[in-house]
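Note that one protein chain is taken out, while the other chains of the complex remain in position.
Chain IDs A, B and C follow the sequence of writing; residue 1 opens each chain.
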Amino acid sequence: MDFSDSPEEARFRAEARAWLEKHVPSERELAGMDEVERCKYWQKRKYDAGWACIRWPKEYGGRDSSAMQQVIWNQEESRLSPPTGVLSIGQGMAAPTLMQWANEEVKRKHLPPLASGEHIWCQLFSEPASGSDLAALRMRAEREGDDWILNGQKIWTSGAHYSDYGIVVVRSDPTVPKHQGLTYFFVDMKSAGIETRPIKQISGDSNFNEVYFNDVRVPDRQRLGAVGQGWQVSMTTLMHERLAIGGGGGLNTRHLFRLAEQTEIDGRPAIEDRAVRARLAHWYCREMGLKYTGYRAMTALSRGEIPGPENSISKLVGAVQSQDMASFAMDLLEFCGAVMQRDLAAGEGQLGYAFLGSPGIRIAGGSDEIMLNILAERVLGMPQDPRVDKGIPFHEIATGSKN
Amino acid sequence: MDFSDSPEEARFRAEARAWLEKHVPSERELAGMDEVERCKYWQKRKYDAGWACIRWPKEYGGRDSSAMQQVIWNQEESRLSPPTGVLSIGQGMAAPTLMQWANEEVKRKHLPPLASGEHIWCQLFSEPASGSDLAALRMRAEREGDDWILNGQKIWTSGAHYSDYGIVVVRSDPTVPKHQGLTYFFVDMKSAGIETRPIKQISGDSNFNEVYFNDVRVPDRQRLGAVGQGWQVSMTTLMHERLAIGGGGGLNTRHLFRLAEQTEIDGRPAIEDRAVRARLAHWYCREMGLKYTGYRAMTALSRGEIPGPENSISKLVGAVQSQDMASFAMDLLEFCGAVMQRDLAAGEGQLGYAFLGSPGIRIAGGSDEIMLNILAERVLGMPQDPRVDKGIPFHEIATGSKN
Amino acid sequence: MNFELSDDQKLVREQARAFLDEHCPPSVVRCILEGEEPYDRELWRGIASLGWLGTTIPVSYGGLGLSHYELCVMAEELGRATAPVPFSSSVYFAAEALLLAGSEEQKQEWLPQLAIGEAIGTLAVAEGPGRPVPSQLKTRVSSGVMSGEKYPVPDGDVADFVVVVAQDAALGKPSMFLVRGEHLNRRTIETVDRTRSHAWIEANDAPVECMGVAGQGWELLENLMNRAAVLFAWEQVGGSDAALEQARQYSLERYAFGRPIGSFQAIKHKLAHAYVNNTLARSNCYYGIWALANDAPELPLAAATARVSASQAYYYSSKENIQTHGGMGFTWEFDCQFHYRRAKLLSLAVGSETWWQERLVTAYEQANAA
Partner (left out) sequence: MNFELSDDQKLVREQARAFLDEHCPPSVVRCILEGEEPYDRELWRGIASLGWLGTTIPVSYGGLGLSHYELCVMAEELGRATAPVPFSSSVYFAAEALLLAGSEEQKQEWLPQLAIGEAIGTLAVAEGPGRPVPSQLKTRVSSGVMSGEKYPVPDGDVADFVVVVAQDAALGKPSMFLVRGEHLNRRTIETVDRTRSHAWIEANDAPVECMGVAGQGWELLENLMNRAAVLFAWEQVGGSDAALEQARQYSLERYAFGRPIGSFQAIKHKLAHAYVNNTLARSNCYYGIWALANDAPELPLAAATARVSASQAYYYSSKENIQTHGGMGFTWEFDCQFHYRRAKLLSLAVGSETWWQERLVTAYEQANAA
C-alpha cells in the first residue's frame, strides 16, 4: 500500500503536468468570454493537442488512455482549475451512452464534436411528476412515418439553453407497464417546438431549466436502443451520472477549522471549545472516510476493476454533512451567522450561500432516501419495497394531485 | 396554567397522603416475603381500606374515583415506593379488557380478586413468529363441545409463573385473513398442559417467560368477545398497555449530571468540559420535554379528555436516549466504564447494567420502528405501508425461515 | 395540576390564526422576500389595530394589560405564518426592555407608541461575528454620547429607537441605553431571511439615555434574553409545526411508484421524528411561558430548555420539509424556503443553540446549587 505513482504513472503525470502548465489559459486570455465560451476555448485547445477525453478511442477524438491515466489527468487538470463545467454532462453521460447504444455512423458523427467542445449536450430525463420514480415519466413520443413527435415537459435540465443536443427518454407506449413503454432519443436542441425556462433556486442560482416540447419532430435514426428499450438505455446514462457527481460543493472541514480558529467564544478562539472540537472531529472523520474511500475506488479502477457504489456514499454523506456544517458554522458566528451582506459577512456570505444551497445537494442526482435504497438493495442485497405499480399498464397507475 | 392542585384535588391529595404515610408497610414488616408476597400484602391492605384500583366502580372493588384522583393517588403512592409491580398487568391491562368485553357475571367474579391482589394475571399475546406483527400469531384454538383446546407457544410473558390467570389471543380459523381468524380468552394458568420457562436476557435478568400450551382446555364461557373478534378485543388491551408503559427504567439526566460532577477529565470535573455540557443539555431538553408532555396529558385527563399518543413518544424517546446516555456515561469513566464489578464500578456497576438492559427497552412494548409507524399513521394520518398480506387467508401468507 | 392554556387563551390563538390566514398568506411573505419593502406595512397596521403589539403593556400605557400567555399564542401564530413584520423586535425586545428597565418618562414616551405600532423599537447587541462578551464590547458611551457600530440589528433600519448594550466608560462596565433612530447612521443588510429586515447601525457621538441601573447592562440583557428566548421558542414551534404540516400534506398528495410518498417509511418516520421534536419543544415552551408569566426563579433554565429544543425542532422540520418536497422543494417558486430561512434566522436571533446549551447547564448548576 502506498500513495505514490508507479514509474509509468509518474511519467504520464509529468507529461500531463508539463503540457497543462504550459497551455492552461490565463485569466487575461479568457477575458470577455462567458463560461460557455471559456469551456469551449479550453476544450478545443486540449482536443487539438490530443488531450481531450483521453480515455476515449482515438477514432472518436480520444487518446486511448487507461482509466488510471484519466484519473491522473483529472487530478492534474483540476489543480489548475481551467474552465470545464459545461461539458461534463455531454462527455460524462451522453457520450458513454452513445458509445454503448449508437451505431457506428452516429458515433463517428457525434463523438468528435463532443470531444472537441464544439457541441454541448444536456440530459432530459426528470419530469415534474417523475423525480425519484424516473420511470413514471409522461412525456409522449408518437410515431409519424420516419419521425417521432415529442410532447411534454422535462425539468432539472442543466445547460438546456446553451446545449446543441440533448438525450431524452420518453413514453412511447402508455398501455404497457411503466418500465416497458419508454424509448430513448437524442434531439437537436435547436429543433422547432423546444422552449427552455430557467428555474430559480432558493440560493438565488439558476442551475437548472424546465424544457417544454411542443410537437417536436425527431427522426427515428436518432433513437438509441429499440423502441420500448428506453429504460435499459437510461440505466447506462445514470450509471455514469453516479460516477460523475461527487460529494459536490458545499463546505468542508478545512473551512470549519479555519472559522473556528478565527472566531471567538467567550473571548477565546472557538477551536479551544471542546464542544466545537468534538463536532469538528466527528465531521473530519467522515470527510476523511470519504476521501480514503475514493482512494480505494481509484485503486480498483487502476486495477481494471469497476468501481462499486462508493459514489452513492459520497453524495449521501457529503450532502447531509455539508448542510449540518453550514448550519453549525453560522451558529459559531452567533447573531452574525445570518448575515449574507458581502462586506460584513465572514467569507463574504458564503456560509449563508452554502446553507441555502445544501438542500439542493441532498436531492439533485438522487435524494438521500434513494441513495439509501440503492445501498440497501444493490450493495446489501435487501429486497425492494413491494411494488404496487408492478406489471400495471402505465396509464392505470395511481397518481396524486401533486403529480 | 399552574402546577398546583384545585381545592378539591388538594383535599384528596391530603387525604391520600395521610392514609399512605400511615399504612405503607415498613421494610421490617415485609421482611422475609418475596416480591409477589409483598405486592399482595400491600394490595390487600389498600383493598380493605377502599384504596385499591380507585378509579374502578365500587361494585368491582374500586372507589368510583375520577381520573385525576387516580393520577394524584399514583403520584402520592409512588413517592413512598411500596411494592406494586407484579399487579400492574392484571389491573392495568386485563381488567380494562374485562370491563369492556366480559359479561356481568364474569366481571363480578374476577374483578374484585384483581383489585384485592388475590389474583395475579398475565398477558399471553406475542409468539416467536409474531412480534411487531402481532396478528400473525399461530397458536391454535379448536372447538370441542363447550370447550376450546389450545395448542402452541407464547413468549415475552411477564410473571407467567406466578400468575393465576392469563389473557390470551389465539387463532381459531387459519383459513380467513389474519385479523379475522382470532379469538380472545382468559385462561386459568394452573390448567393442565401449561408449561412456563423463563427467558434470560443479556442483562442477566429474566423478566419474561415462554409459555407452552399442550392441549389446554378452556371453557367457552372464558371467551371475551365473539369468535373471530379477537383482534378487536386485543386492541382494548394494547391501548391500555401503551398507557401503562412509560419511558421505563434506564438512566436519567440527573444520574448523568451527578456522574459528570464526580468524574474528572484532564484533572478537572467533567461537568466543566463543554463537549460534556452540550450532550447533557441536549438530553436534558428531551427528558424535560417528555416530563412536560406528561403534565399536559395529565391535564387532559383531569378534564375528561382521552390522552393521545404521548406514551408512544415517551417510550420511543426514552429508550433510545437511555441507551445513548448509558454508553456516554461509560465513556466518561474511560477504561473503567466497562467495569461491572460491584466493589470497583461507579454506582456499583449500574451503568453497565443500564447499557445491557437498554436494547430490551427499545423493543419491549413496541419497537422504535412500530412506535414511529404509530405516530405517523395514527397521529399524522399518513397511509399504511402496502399490505401484501391483506385479504389473504392466514395459512397462505409468506413466512421466512426465522418465523 | 393545570398545565394547559385557558380556553380564553386558546380563543386568542384561533383568532390570531384566522386573521393571519387571511392577511398573511404565503403571497404576502413572498412579496417582502422579493421586494424592497422592509416589512409588510398593511399587515403591521392590521396587527396593531387588533392590539397585539400592546398585549403585555399595561393599560395605563395604552396596552391591553394581558399576560404573557396571550402573547405566546400570538408568537406561535406569527411563527406559523412566517409573518414579515418587526413584531419580535418591538414586542419581545423593546417593550420588554422598557418594562424591565425603562424610566417612567421612557415608558410614557414609548410604550403607548409601541402599543399601537406607531413606533418600532429594537435591541442591538452584536458587534459582528462571535459570542458577545461584556468586557469586550466596543460600543462605548461617554458623557452621554455613544460611538460604535452594531450589526446585525433586527429592524434596525426602521426602528424609531434602539435599546443598546454598550460599554459605560464612566464605570468600565456595560450599561443599557436608549438611542433614537434619527441619531444613527444605518443601512439595510442582506441576511439569510430577507423577510425580516436587518441593519448595520453606527453611532458617532449619538446622544443616549440610560436604561435601568447604570453598570447593570449585562445583567439586564441576560434577563431580557431569557424572556425573549421563551417568546422566540413559541415562534419557532409555530413555524416548526407549519413546516411539518406542509411536508405531511405534500407527502399525501405526491405519488411515486404508484403510491403516495407518505406511505414510504423513509418519509413516515422522518415526519414522525419531526412530530416528536415539535411535541417535546412545545411542552418545554409551556414550562417556559409558565416561568415567564410568573417571573419564576426557574426562568433561566426553563428558557434555555425551551429555546434549545425549539431551535432543534425547527431546523429539522424546515430542512426535512424541503427534502420531502424533492426537487421542487429547493426552488424559489415553492414556499418551503420561507421556513428554512426563518428557522435559521430565529435560531440566531437571540443566540445560537450551542450558546443556549451552555446557558442551560449553567442554569442547571445554579438551580441545583441553590
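By definition in this document, a residue touches a chain if its C-beta (ideal position, glycine included) is under 8 Å from a C-beta of that chain, and two chains touch if they have at least 3 such contacts.
Predicted model only: the values in this text are computed from it and were never measured.
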item: Missing chain: touched chains present in the view; value: A, B, C
item: Contact partner of the left-out chain, one of B:188, B:220, B:272 or B:368; value: B:368
item: Among A:290, A:326, A:351 or A:397, the residue in touch with the chain that has been omitted; value: A:290
item: Which of B:49, B:199, B:226 or B:306 contacts the chain that the document leaves out; value: B:199
item: Hidden-chain contact residue, picked from the options B:143, B:221 or B:387; value: B:387
item: Subunit C, residues in touch with the chain not shown (by the definition above); value: 264-266, 269
item: Touch residues of subunit B, complete complex, unshown partner; value: 126, 128, 130-133, 136, 155-156, 199-204, 263-267, 270, 275-276, 323, 327-328, 330-342, 344, 346, 349, 352, 355-356, 359-360, 362-364, 367-369, 372, 385, 387-389, 392, 397-403
item: Residues belonging to subunit A that touch the chain removed from view; value: 1-6, 9, 68, 71, 257, 271, 274, 277-278, 280-282, 284-286, 288-293, 295-296, 298-300, 302-303, 310, 313, 316-317, 369, 372-373, 375-377, 379-386
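By our rule, only the chains that are shown with their structure count from here on.
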item: Centroid comparison with subunit B (C-alpha atoms), farthest chain; value: A
item: Geometric centre distance via CA averages, subunit C-subunit A, whole Å; value: 40
item: Overlap residues in subunit B, where contacts from two or more other chains coincide; value: 274, 277-278, 385-386
item: In subunit C, residues with contacts to at least two other chains; value: 252, 259-260, 264, 267, 354, 357-358
